[in-house]
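Below you'll find the structure I mean.
Excluded from the complex is one protein chain; the other protein chains are retained at their positions.
Chain lettering (A and B) follows the sequence in which the chains are written, and residue indices restart at 1 in each chain.
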């Protein structure tokens, strides 16, 4: 995953344009990913798809003609969505277009101006301080034209029509944790899911933050009912422990499943309640949408110094952190795939387990056996409201045992698997 | 407020009669107060408006002809609602009509016999002990005749038809904390509210305890639906910290607002759950009425020695305690007036805040900004179920910021203020 992150790190992603397109094309090499283009001007809920931004080159030359800022060295150097400009002006005047972080003098900030036409350069405060006065030449070879917003979607149909949604934002340029980490982890998760026989259908949305999620929601309104719940993945590459932000409902099945997966993974983690800020969980949990979408991150965004700076580079994300996040998601998906929801077909009293050989006909066991309790829990709670992992969380019984027992009960026509086509 | 309390302290209030009438007339000098007379015999729910009681004089003379008990010194000396009597009897016989507090030998108790015809005198136990045997002359120049029950009502219409109800009992004679404190605080609150441009409509009920509240409820049955919630104010003049008794529902908006106001006021306070005893919150929260009425008091009634004795006098209540209570209510009303309930008009995903200039179009702020979070909280929770102060309590964000942001969102047609005409 770290290798894939390295490959796509240099692409100059934004909310539209070739950087996103290149990124998605790279993902498409390994995945059944559909790339959707939504034309500039399309109305998406309250928003309008903006003009497409592309950039080829950008630089600033000092009075001696030396390039002191060069887009080819880091695409963070350009204020994202800068309009094309070329000219000369004294440093004092140019200064209004230079963005730095005085408190982190060695870091280049990441800045954007998506919805207000502007232009500018970002550089380290140390470099800014070293510039001497004089006439500077500046050049941004960009375009802001009618085009489209691009998002990628992987749909992996399963035996159930109900979908589990995963979403990662793809709009930031050379920032590794935010959100190459989410992209590459979901890429690998989708790759893994594509190969298995799926009980659930899965949908992966790789879209620019905010406008991309909103575009996707607007174009899938009729599909939202079919989405069971899902997760936003962002910022999972740093060294920190996990932070799981619950869905707005707070006790959606996905909240239980992620909790279980985190515990099973042995990672340190913290569970936090929903707040309407953050990444695209804002859109998915908005009052007119109400999808139950949690978010898996490591260190919360905005709380680490590298956030939205050149410090969020490929060294900042750790292969083991990425694989740890993938592992948690694989555990969630394993739970999802293997943790079915049943209907007890013999709900009045207990069914006769003995005549079906379901426990040794030789009764009188001294200790209450976990397997027997598993049967009892499953039969009692299989009223359509509790999946097996939910029952596991309630009962404290091992999921393995519960699964095993449930399969036996299905074979014996005591349970009917809900949701299978 | 203490001055007003001093003015009305001497009036011999009861559940009917001129004492209440005089009190209300005094309040009417400053307030648009309507005085209602409900005739004796009127059926009010399960009750009947009783005969009107008035008293001009009352005394007891000892065997030497000296007035040992004199109504003109304290109206507590007469058992409230005593019928007219005049006669002589030996002290041993008169004793059945003398009420004292042996455990508080210097205090005159406050006693009533509203619904059972009786007569009697109240005096300090010390004085009772000092009386020598012999023939005593007693005299009560009162009347118990068909008349009316009097209550006062201030209605302050606002832009919303929904009313906030404040209620104070006015039946007790010369007791300062119970409930001149509530009367004068509500008098000042009404005075203040009368001057402002009101979002909500307010109704103040100054009525005798129990029978007065019931009479008011019975005569306003068709209006009860329009009452959002409210507060009973009683016993807010002593030195103690506040006690807020929640509505029966326990999580009504008024409960949150009072909690917020108390915290903001910096006063010490305790929150207690509803119980069906106490003052007129009993009537308002009764099962056939179900108004959400909390009660603000200081030291709980019945737990201070001055309660229902001559010790509850003008020295017992403190100007700073009265003004502290008024301050809390002003804070509650400020919250009410400024803490609207909105409907998110763009509930699917987030609306495009940037194109409306709602936050700097220059994105990429490093820290999550409180104002931005405020927008997110308001937009996400403006589903009609959460007013702004509720959102403030949930989010921990400053109400000032939330209000500011909400106004902006309204201007931008992203929110619709619910409840405005």
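Basically, a contact is a pair of C-beta atoms (placed from the backbone, for glycine too) under 8 Å apart; a residue touches a chain by one contact, two chains touch by 3 or more.
Small disclaimer: the values here were computed from a predicted structure and weren't measured.
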**Message:** Of the residues B:121, B:151 or B:307, I need the one that contacts the missing chain.
**Reply:** B:307
**Item:** Contact set of chain B toward the excluded chain (per top definition)
**Value:** 45-48, 80, 101, 109-116, 118, 210, 213-214, 217-218, 221, 248, 275-277, 282-283, 285-289, 301-302, 307-308
**Fill in**
Residue positions on chain A contacting the omitted chain are 344, 346-352, 354-355, 361-364, 366-368, 372-373, 376-377, 379-383, 395, 414
